[in-house]
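With one protein chain withheld, the remaining protein chains of the complex are depicted in position.
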Amino acid sequence: MRRLRDMTATATSARSDLSELGRSETALRTFLHGLPGVDQVGAEQRAAQLGTRSIKTTAKAQAIDLAIRMVDLTTLEGADTPGKVRALAAKALRPDPSDPSCPHVGAVCVYPAMVPYVAEVLRGSKVHLASVATAFPSGQAPLDIKLADTRAAVAAGADEIDMVINRGAFLAGRYAEVYEEIVATKEACGDAHLKVILETGELATYDNVRRASWLAMLAGGDFIKTSTGKVPVAATLPVTLVMLEAVRDFRAATGRQVGVKPAGGIKNTKDAIKYLVMVNETVGADWLDPDWFRFGASSLLNDLLMQRTKLTTGTYSGPDYFTLD
Amino acid sequence: MSERVAVRKTYKLFIGGKFPRSESGRSYLVQDTNVSLASRKDARDAVVAARAAVKGWAGATAYNRGQILYRVAEMLEGRREQFVALGVPTGEVDAAIDRWVWYAGWADKLAQVYGGANPVAGPYFNLSAPEPTGVVAVVAPESPSLLGLVSVIAPAIVTGNTVVVAASPSAPLAAVTLAEVLATSDLPGGVVNILTGRIGETAPTLASHMDVNAIDLTGVTDAELAADLEVKAAENLKRVLRPAPADHDWTADPGITRMTTLLETKTVWHPKGV
Partner (left out) sequence: MFEYAPAPESRSVVDLKPSYGLFIDGTFVDPTDGGSFKSVNPASEEVLAEIAEGGGQDVDRAVRAARRAYDEVWGPMPGRDRAKYLFRIARIVQERSRELAVLESLDNGKPIRESRDVDLPLVAAHFFYYAGWADKLEHAGFGPDPRPVGVAAQVIPWNFPLLMLAWKIAPALAAGNTVVLKPAETTPLTALLFAEICQQADLPPGVVNIVTGAGDTGRALVEHPGVDKVAFTGSTDVGRAIARSVAGTRKKVTLELGGKAANIVFDDAPIDQAVEGIVNGIFFNQGHVCCAGSRLLVQENVADRVLESLKRRMAQLRVGDPLDKNTDIGAINSAAQLARIRELSDAGAAEGAERWSPPCELPDRGFWFAPTIFTGVTQAHRIAREEIFGPVLSVLTFRTPAEAVEKANNTPYGLSAGIWTDKGSRILWTADRLRAGVVWANTFNKFDPTSPFGGYKESGYGREGGRHGLEGYLNV
């Protein structure tokens, strides 16, 4: 506890320095390229090692309920309809209708056009409504259109916005451009929380993931998120590890806590628990909360529910016993 | 006509590239010549000189060491008559020169033959390479006086070690003459140091010296002394080359064991990632 306060105290003095970084391309570059490197093999080994933790019985039950509360139940298809997203929202509220003790999920995540239909269902609940925006998933649109996209989603009832960064600009080294887009989107969000999607599968190296994480945090992102789910490589344990290290170090430097959301590819309970173990042992209990850690997933929820039933009843369930939404 | 009075040579020790007399001021008579009788202190001085030379010699490129060793062979070739005059058979002189050339060529090859990449089961670059062990004490064989001496010095130094040699007590003149060759061959001072005198006096000092990394007992003929030296060498776990069998054929292909025993293998790992 005391160490945390000390860190925050140190950070306060440094805070003003970091806030200046965004004003200059050179300062940003110098800062981002001055971050310690990430050794790929070492990072992947650490992630794999955390993946060998054995979470059983009471710990497993606790982890499953926490994971359910952290799910951003997502559908991002061209074929999404009001009917489809309403059903999804209903499931978000009561994932297991047969068990009232089952918690609701963290949020529903949809395209902006679907936000009004989801909002109707979620109104009055504690389930958040997230909308992707900023010309998701490529982000390849003029800035004013991306900002309009964002404002529309918020106006329609989204309280969380999942934006994509401009990977082209990032990979070309135009960090200030990426920074300014995030700042502008954050402003367009108003009170809505901003999740910044790094699309780590396109950043290619962990060094880039670390730099993009810091860039997003410096620009004011409330969450950093791995992926859109629309490119071949989505969330992985080592990428999430690097991002967790970034939010940990960012809080130590600035006093501000930023959330992390791995998204895409997390399909079953075993995977989800590996992520929770990683959160627990990398950033600690402060992040073990839906306010600070989310899973962007769809099929994960049913597996969590099946495992949950198994733990309470002792028998393995099957997909026929859970709703397909 | 009076005969010209010859200028005689003083046979001295070879330490740190210089030719000092024994600090003890002693000498002994061998082959009708007074030869320095090295003391324990001389042996310690020689170790200091050898240690000081390690950094430069081990740090020289293998190509450079090969060049210098080949230069030694060139100088030897030019002094063939001197060795013959000391009683070394012509054939032995030739064999000694050829052996020196053979070892000179090993300088930039042994790491390839004795080291290499290891295919470890993981994303790692993994390479083993030999390095010199450091300072090597050598008890040279009694005979053949020149071929034997060359056959213990060259394999030790070609890989970057430096040596302190206890020369054959009964045939020290060839050893001192070889030192004169070495001194004029671009070999840095201290790489080879040669002590003449009694093995029983210098060798125990060298065997027990904690700043000596290896000992070559090839020339020790007294089994009891050899065992005693090996016990002393154990104190800092010196690498040990045991005495050669009495019937050892010095003209045979020496193989690489003599070199490899005086080497350390260093293996370096590094992850492969982006």
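In order of appearance the chains are A and B, and numbering begins at 1 in each one.
Throughout what follows, a residue touches a chain if its C-beta (ideal position, glycine included) is under 8 Å from a C-beta of that chain, and two chains touch if they have at least 3 such contacts.
What you are looking at is a predicted structure, and each value in this text was computed from that prediction instead of being measured.
Chemist: From the list A:D96, A:E245 or A:D271, which touches the chain that is not on show?
Modeler: A:E245
Chemist: Can you tell me which of B:R26, B:R44 or B:R242 touches the chain that was removed from the display?
Modeler: B:R242
Chemist: Residues on chain B that touch the omitted chain in the whole complex?
Modeler: On the chain B side, contact with the omitted chain comes from 113-114, 116, 118-122, 124, 126, 128, 133, 213, 223-224, 226-228, 230-231, 233-237, 239, 242, 255, 257, 260, 264-271.
Chemist: What is the set of chain A residues that contact the non-displayed chain in the whole complex?
Modeler: 36-39, 41-43, 45-46, 52-60, 62-63, 66, 245, 276-277, 280-281, 285, 288
We adopt the following convention: only the chains that are shown with their structure count from here on.
Chemist: Between chain A and chain B, what's the gap in Å when you average each chain's C-alpha atoms?
Modeler: Between these chains, centre-to-centre, one finds 68 Å.
Chemist: Touching residues of chain B toward chain A in the complex: what are they?
Modeler: Residue positions touching the partner: 122-124, 271-274.
Chemist: Can you check the complex and tell me which residues of chain A touch chain B?
Modeler: Those in contact with chain B are residues 39-42, 44, 204-205.
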